[in-house]
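Complex shown without one protein chain; remaining protein chains in place.
Order of writing sets the chain letters: A, B and C. Residues in each chain are counted from 1.
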Amino acid sequence: MIVPSIRNDWVIMAIFTAVVLTAPLWLTPVGAGYPDLLQKFAIFGIFAIGFNILFGLTGYLSFGHAVFLGVGSYTAVWSFKLLTMNVLPAVIFATLLAGVFAVVIGYVSLRRSGIYFSILTLAFAQMSYNMAYSVLTPITNGETGLQLTMNDPRILDGPAGQGLPSTTLFGLDMSGYAGFYFCAVMLIIAFFISLRIFRSPFGLKLLAIKSNQTRMKYTGFNTRPYLLTAFVISGMYAGLAGSLMAITDPLAGAERMQWTASGEVVLMTILGGTGTLLGPLFGAGIIKYFENIFSAMNDGRLHEIFSFLPDWLENIVVAITGEFVGDGWHLTLGLLFMIVVIFLPGGVVEGIRRANGFLRRLVQSSGTNTATLAAEKE
Amino acid sequence: MSEDKSKISELSRRGFIKVGATAVTAASMPMFFVKDAWAAKDFRNNPGNAGSVKFGFNVPQTGAYADEGADELRAYKLAVKHINGEGDGGMLNTMKPLSLKGNGILGKKVEYVTGDTQTKSDAARASAKRMIEKDGVVMITGGSSSGVAVAVQGLCQEMGVIFMAGLTHSNDTTGKDKRRYGFRHFFNAYMSGAALGPVLQKEMGTERKAYHLTADYTWGWTQEESIKNTTEALGWQTTAAVRTPVGAGDFSQYITPVLNSGADVLILNHYGKDMINSLTQAVQFGLRDKQVNGKNFEIIVPLFSRLMAQGAGDNIKGILGTTNWHWSLQDEGSKAFVKSFGQEYGFPPSQAAQTTYVQALLYANAVESAGSFYPPEVIKQLEGFKFDGAGNGPTEYRADDHQCFKDVLVVRGNEAPSSQFDILKVEQIVPRSQVEYDAKIFGGELGPYEV
Amino acid sequence: MDAILLQILNGLDKGGAYALIALGLTLVFGTLGVVNFAHGALFMLGAFCAVTVQKILTISMKVKDESITFFDAYKEQPYLEIWFGDFGTAIIDWSVPISILLAMPIMLLIGLAMERGLIRHFYKRSHAEQILVTFGLAIVLQEIVKSFFGANPIPSPAPGIVSGSAPIGVLLGLGESVVYPWWRMIYLLFSGAVIFAVFAFLQFTTFGMVVRAGMHDRETVGLLGIDVEHRFTIVFGIAAVVAGLAGVMYAPILPPDYHMGMDFLVLSFVVVVVGGMGSLGGAVAAGFLLGILQSFASMNEVKAIIPGIDQIIIYLVAVIIILVRPRGLMGRKGVMED
Partner (left out) sequence: MSIVLSIKNVDKTFGGLHALGDINLDIEEGKTHAIIGPNGAGKSTLLNCCIGRLIPDSGTVEFDGKNMIGMQPHEINHAGMVRVFQTPEIFPDLSVLQNVMIPALAKRDGTFKFNAFGSLAAEKGIEADAVHILEDMGLKAHIHKHAGSMSRGDKRRLELAMGLVQHPRLLLLDEPTAGMARHDTNRTIDLLKRIKERGMTKIIIEHDMHVVFSLADRISVLAQGRIIASGTPDEIRGNPKVQEAYLGGAEL
């Protein structure tokens, strides 16, 4: 935890809720306060928090979690196509179906541990992706992605009006800020559940499995069901995230299931801090911020930002920074990964903790200084 | 412009919070749940009385098509210059009819924002949404694959922002996935097939057996279908049509069955890296030196891109294919564009650059003609718009499906290139009439003007 | 029959490539205990050694030529051709084999620098952290290559004399339609030779014996007063050289682009794991096995029965093998299981 002094979970939840709901306010100055990116923060936050329940607690590194994201998205879009544009059935079906997939994949993959487990999950993910991209096109619409059409049945909704309908929550349009707030509420719930799991006997048992699985067995625990439960929970989180992606933007593409997408959530979690409550959320935020904001910088933009510098310096600075933004944003991301791992083992959360400690020492030492001064005066 | 600039510099000088708070109360509150609450004639990202408008250039900056994306971006910057009356004006001097006056659009200066599609639908849509929601663009353009084009086009329809597609060749873009707000200047697989037909007949006769290797996704399938229709109409047989995984890298296991299949033509429905690899490897397997059924074995790459073809090196020599545009064209529009692009960047533009440059100009011109940025009015200007002087002869944006019709180039890999830019030779300019088709054959529905 | 022979050749060829890449990966894992996600980038760097050599050899004199139109105002001729005539042309033609000579020292240096500068600090860190840092490094390396060479593939042809295909059908009495590219056969022999060399090195030299002992039980060997760390650094260098050579030799088959390392990364990990983490023999066996299976799964006859099987065969086989043989084909007990 970032603030170890706060022991009361309800206080944590209250702060968390306040921070998430005011995100449009405090993210605007850094250029991230627009609906789509806010939605992405929340959605990938859920994805990473869920992934952390598996990886952070049990140590089982899945390289195939994007499958559940994809399954969630496809299920949600099919729910929009066949049933109704209301988002609730989509969320429920997507989460459940992702859970079913997680039971199957998890049951098989958890027969092995370590990197063998990782490769099993990766293999399932790659198979799903390759099939979704080509052979399963009738279900997934292949490369183009599954989308709404005018002649979808939508049996629970009345006849469609002009143009494609949009996703709604009982009439409330789910695009823009409304969509973000829906995702935000889901994020808060997801975070709450994760918090409870972390603080529960179940969570402690998962941690113990990570620490020494053999011993767990001789201590009287059947570890397989524990692992499978954690796997399914995190799969359902991914399914939920996938459904939210479809809700805020009703199109589901196969590339969501590619290994790079699975790898992305791994990177998010490690970058932020594996096994910490908030770390995955930070990781998700940082990677999505880079992807959306750094990639959109161009020289013109940089010149605006550095216009306060003298011209010659401005040109040099723009030339140098230009290598790291726009088409160079991958370079920055790669460097960031390296810097964080090298200097901050434990991820961003570790960095915050250190900064926190440093500040505290600073405050304390200045406090003592004042005290000494005061004493001398007397 | 000035408003934006002051905001940014203020940000970097002072704290974030103050500006942020005002920006949010100003920007986000009124947008709450009010998508349907636009007043008549008001619309998303209406520039109103602002002195400038923004275009969104959504191109691949990372991934396999990054070089094409970079070339698209160069063309866009040039187009913005020309629209704003800077530089030598390029096609503004040749395009007819033209309402643009070289003073921006409706007197407003054109600015732009850029984004990275990563050649992924999700990333492309996220980038497009940022442009629409955060940067307030009036139009989005770019892209280098059909999947992305269809995905972004669908989004733009929902959001009510016009999308001028970049490089996309699938029949679906203006077929079953066409949208009222999406426009494609680039040609498509059907037109490739139609243009190749007569040339193939002349070069290879009517007694041929074709073997298809097809990238296993929607674009590959539509191209395979279109080319098959054309060749079978010529009397060719199709020996086999084999689907290959995208990004297979090594295609040897798909090429060896060609050797003794009895086929005498290999058609590669691949693009980008797949095309480079499969062509390189097919040539290594000696297919070009082969004699089958008493005829020389031939390889055809129906969709050629000069930029990508460079990667195949000498292997493209003598290979037939089609392309949307080539810098060696001698019409006035092409010459003017090649000249200004060359002066700006020192090398000739690619077909991706030409199509995106023209798309930007076409949009700007349509707004100027409509006298308004109101999308339905702009769309009505673009629909059925006939123009000339933008390369490929007299051109029409067909109203029925938003597909541009113009001459198609049949090209051949140059046997003796004089430079690295001279690797394709225009074999024949196939007139537009020969590649036209009934818009109904691909189905789809454009959707409403008002969203 | 012909078809099967050719598919076996294809499979061996692919297998050779897979095995070469996987060999270094599993070697590094077995000795250093490091999961190296930057291994694909080493393969890519090797391929770009070939590109670089070719670019250097073809540095050209630009002669102004007024007769040519706009963009071709310069006629280019490589200095080598100007200086040495036909011999210069021949050198350019042979640029890929020549670049092997350059690739070996360069890849060794890159490997040593990587190990000394970065990897060694991660021996004791978790696999997850190793993955993150090496993945970051891989991205940085490929972005650097991209900024020099662009994103498009760059053609790197084999020497003219071996760029065509060999009439093996005629040689074997199977008819003229059975041909196979010379370069692919060279690649197959080359990968065999490299694999053999690595095995021989580890089997028959004292250095190799220490390394093998270290792979088995690092602490004990360390206690004997042998400087294992230093040797492991060299092992990393060797792994880099092997990956680099695989890249150089693959350049004529697959024109190199900056992203090719990532394309091979997942596959090479699957090969390593199917073979058994840290098992050299396993990596080679799994490489050839998966290569051949992939080739057969791509045959039209097979695809007619199970559509799309060629897209998933590798992963399907990986799943089955890992489930049936818990430690892969030849993995040791207890390695990487927790």
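By definition in this document, contacts are C-beta pairs under 8 Å (C-beta built on N, C-alpha and C of every residue); 3 or more make two chains touch, one makes a residue touch a chain.
As the structure is a computational prediction, the values presented were derived from the model and not from experiment.
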Touched by the hidden chain, restricted to displayed chains: A
Given A:I105, A:L120 or A:A208, the one touching the chain that is not displayed: A:A208
Selected residue (touches chain absent from view) among A:T22, A:T219 or A:Q364: A:T219
Sites on chain A contacted by the missing partner chain, in the whole complex: 196-197, 199-205, 207-208, 210-212, 214-223, 225-226, 229, 233
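Please note the rule applied: only the chains that are shown with their structure count from here on.
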Partner chains that chain B and chain C have in common: A
Contact-richer chain pair (by C-beta pairs counted) among A-C and A-B: A-B
Euclidean distance of C-alpha centroids - chain A vs chain B, Å: 33
Multi-chain contact residues (two or more partners), chain C: 308, 311
Multi-partner residues of chain B (at least 2 other chains): 62, 66, 70, 216, 243, 245
Parts of chain C lying in touch with chain B, wherever the complex brings them together: 2-3, 6-7, 9-11, 13-14, 17, 68, 70-72, 74-76, 146, 150-158, 163-165, 175, 177-181, 183-184, 252-255, 257, 259-260, 263-264, 294-295, 298-300, 303, 308, 310-311
In the complex, chain A residues that touch chain B: 24-31, 33-37, 40, 130, 133-134, 137, 142-145, 147, 150, 162-164, 166, 172-173, 175-178, 245, 249, 251, 253, 255-256, 291-292, 295-296, 298, 300-301, 304-308, 326-327, 329-330
Complex interface listing, chain C residues touching chain A: 35, 118, 121, 125, 127-129, 131-133, 135-140, 142-144, 147, 266, 269-270, 273-274, 277, 307-308, 311-312, 315-316, 318-319, 322-323, 326-328, 336-338
